[in-house]
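Just one protein chain is left out here, and the rest sit where they should.
Just so it is clear, A and B label the chains in written order, and each chain counts residues from 1 on its own.
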Amino acid sequence: MSTTQVLIAGFGGQGILFAGKFLAYAGLLQGRNVSWLPSYGPEMRGGTANCSVILSDTQVGSPIVSRPDILIAMNLPSLEKYENEVPAGGCIFVDSSLVKRAVNRDDVKVYPIPATAISTEKGYDTLANMILMGHVIANTHVIPDEMIRPAMQKVVSARHADLLEKNIEALELGVNYQA
Amino acid sequence: MIVFEKPKALTDAPLHYCPGCTHGIIHRLVAEAMDSLDITGQTIGVASVGCSVFTYNYFNCDMVQAAHGRAPAVATGLKRADPSKIIFTYQGDGDLASIGTAETVHSAARGENITIIFVNNAIYGMTGGQMAPTSLPGQVTQTSPYGRDVNTVGYPVRICEMLSTLDGPAYIERVAVNNVKNVRQAKKAIEKAFRYQTEGKGFSLIEVISTCPTNWGKTPQAALEWAEQNMIPYYPLGVYKDKYSEEAAK
Partner (left out) sequence: MAEKILMKGNEALAEAAIMAGCRHYFGYPITPQTEVAAYMAKRMPKIGGTFLQAESEIAAINMVIGAAAAGKRAMTSSSSPGISLKSEGISYMAGCDLPGLIVNVQRGGPGLGGIQPSQSDYFQATRGGGHGDYHLLVLAPSSVQEMADLVFKGFDLSEKYRIPCMLLADGTMGQMMEPVSLPERSAETVEKPWALTGTEGKRKPNIINSLALAPHELEAWNQVRFERYAQIKENEQMSESYWMEDAEICVVAFGIAARVSQNAIDTAREMGIKAGMIRPITLWPFPEKALRAASAQCKAFVSVELNMGQMIEDVRLSIKCRRPVSLCCRTGGMIPTPDEVVAAIVKANEGGKQA
């Protein structure tokens, strides 16, 4: 696949933009062309937030992801808004702790994971985003495993170096999750 | 023996002001301050919009002409670009107290290390005598032909009083140039304002009660008397703020 379009959507505060940035950096470190585009403005404060990430072996055209190959829906409104935009053969990941209904598509691959519940249970509060991201990587190989650590080092600021391992551990919970 | 000469900080350009207008006196006082502090070579002046728009031709220092009301912002940019320069603005009442109120208040609040010469003659002179923010209650102008009616257009703005409530300014004084005694005091105040700037003490504003014989419809002599009898009672002269003398007194 020469171009992968990823849309991460959920509430403001769920770490949507951070997860997107991690993914974009992993692509960049691989030498691919990448773009990262957030929704912005007041709706970010407690409302819905989303982030378009494109990883490509050719020049990235539009940075806006409207037909995501991979949709990561971290709440119900996001699933409802975007589930029909995923092209046939694409992947939908949902945080099944927060999205209580099934995905109404039979032409895409669906990966539910109770990321929020896992994060609370295992002591990784606020890192449901990374648990989901791990599950995405394990199932799509959108980025190679060896890019996880270097990409995380880029996005976790030096000031919060203690959070580096936490994020990686959370991500591994998602990698190893068996439905 | 030379007993009288033109300040070096003035150019030879003939002033365009009307007969009896006190802008000429105020220009001279500003130039004398520059001469006595020997700062003309480091000074950059900001001309405003109004009768004093051509000050850039009269002061013998680098000058920039600002948009209406914006002189304190331009002065801020100049001062921040090179704090070693002495920056002053020369503004009228319409420029400073009406369209440029925000720039005036905020440059004062920031304590910007600049000097503002505020010439208040209670009227828009250049455009031919319209009501100013400082026109007195009842004052007849082209746009208040029945006299300034405070019930419909409100009251004059007293800039010195207003700005002296702020913590930012270092020195605020109101002076007049309607008689010899007042001219002498005005000279002292203007020089002190510039000196404060050279000492890095911060924002200073000198309001000068001035006249506009042409648009007031008075002879120069009658205009001076009108200023004495009507403006000065409404705009009392004196020091409204002097951070350093206050601190010295403590």
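Definition applied: a contact is a pair of C-beta atoms (placed from the backbone, for glycine too) under 8 Å apart; a residue touches a chain by one contact, two chains touch by 3 or more.
Quick caveat: nothing in here was measured; it's all calculated off a predicted structure.
When the full complex is examined, the chain removed from view is found to touch A, B.
As for the chain not pictured, it touches subunit A at residues 21, 24-25, 28, 33-38, 40-42, 59-64, 66, 154. As for the chain not pictured, it touches subunit B at residues 11, 40-44, 46-47, 53, 56-57, 59-67, 70, 73-82, 85, 102-103, 105-106.
Basically, only the chains that are shown with their structure count from here on.
Between subunit A and subunit B, the centres computed from C-alpha atoms are 62 Å apart.
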